[in-house]
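One chain of protein is taken out of this complex; the other chains stay put.
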């Protein structure tokens, strides 16, 4: 287990030294928060969906994040253009299928993007379930769906991608091994764009760590534990959000190792 | 008077237990803040104007908020689609006519939406005046217009909706009875999206309280008093915004009753 996250100290340093560019095609609600989370962990966010510059930007990016939280036709086309450029330039791709399962538009958009090939899919339990063709119990963009390690592994196999399924417990799998992480705090569910910021943090690790399973675990661990630390210092969801960014800004490997609850499930 | 707000304790609990989905078609400036305010009071925000999913989402929402703060043709069409679906499914509708009176585009959009039939209209004094066909003195999206209880009642009668007119004093009317609330703080005018967040809080109460006059008063009272509490703990408009969300997150009926200054005017 420990080897999975043994490079964390080095990888955090690497992000902060290289400040890799993480291209975001993301939703209007999360743009600002995701940019701040990306900077806080040490990377350089860029947010653009203008068709006329996707190629210029994505071809020099170190990773690409696609988040379908507020869709329209222009953004879907931008995502498809970006995917194409990323694949040609071997830029790793993370998909955050926000609300997949809640509407056909979103489920179809998520599946169409996955069909092009992505490296990591991060969603809540319901969103991940919806990718299996089963109806997730998705309420708004939140989720109450039950899930287990085997189901998550089935999704990963089906879509041929690493999968991070967040909820009360967070599952991470490459389609063979399945890990579960017990970190985090209920407060992460009390702010908008929480999952979107997690996506940004994982994409920041993917920009410098070639093993994307490791990158996913590193990003998830940093984010969850920053959340735990922030929750201890907050008086409500307003200050929690700012403290969460503070804690990401100040995160280090020692803080993570002191609190990490990760185990192999399958 | 007290009977109007006697259900507050129960209604706050109900929101936090049911987490009703409040569909927002709102402006880009306010999206993030409105989502956080909605979660803080206990409901589940969803922000989407994609034509392809409006029906799927609004048909299962518990209330619909339409805010015209940043308009374009696509968003106006989305609002019209959403209105239609809400009416078919008896989903209560709140309109926030941001900037109505400042430009013809906004005044016309507000009147067109009202023409379809809405349950609550919440705006500042100038915006509410503009709905009467009188020119509101609207400066940017803020307002300096003078208003009184009778005028607000005239607006409510004309547009056949409950009206909440915010300003130094807040008026609430169903077109017959007129109430005035003296709570709040100048600091609410020192942050952007303040009125938009109030709309989200009222729409959260409309999602679980079938008497929309009561819902409007409950939401306004919680928001104003959260503002008062936040102002006492803030050192400027930056921390005020976060504390406001904290106080919404921690609001309860006792805090509201301790401070509420509500009276019947007409």
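Per-chain numbering from 1; labels A and B assigned in written order.
Keep in mind that, in the parts below, a residue touches a chain if its C-beta (ideal position, glycine included) is under 8 Å from a C-beta of that chain, and two chains touch if they have at least 3 such contacts.
Fair warning: this is a prediction, and the values are worked out from it, not measured in the lab.
Peer 1: Would you mind spotting which of B:18, B:71 or B:266 touches the chain that isn't drawn?
Peer 2: B:71
Peer 1: On chain B, what residues meet the omitted chain?
Peer 2: 27-30, 32-33, 69-72, 99, 102-106, 139-142, 190-193, 234-239, 241-242
Peer 1: Over the whole complex, note the residues of chain A touching the chain we left out.
Peer 2: 19, 21, 28, 31-32, 35-36, 39-40, 44-53, 56-57, 74, 241-250
FYI, only the chains that are shown with their structure count from here on.
Peer 1: Would you mind pulling out the distance in Å between where the CA atoms of chain A average out and where those of chain B do?
Peer 2: The computed centroid separation for chain A versus chain B comes out at 33 Å.
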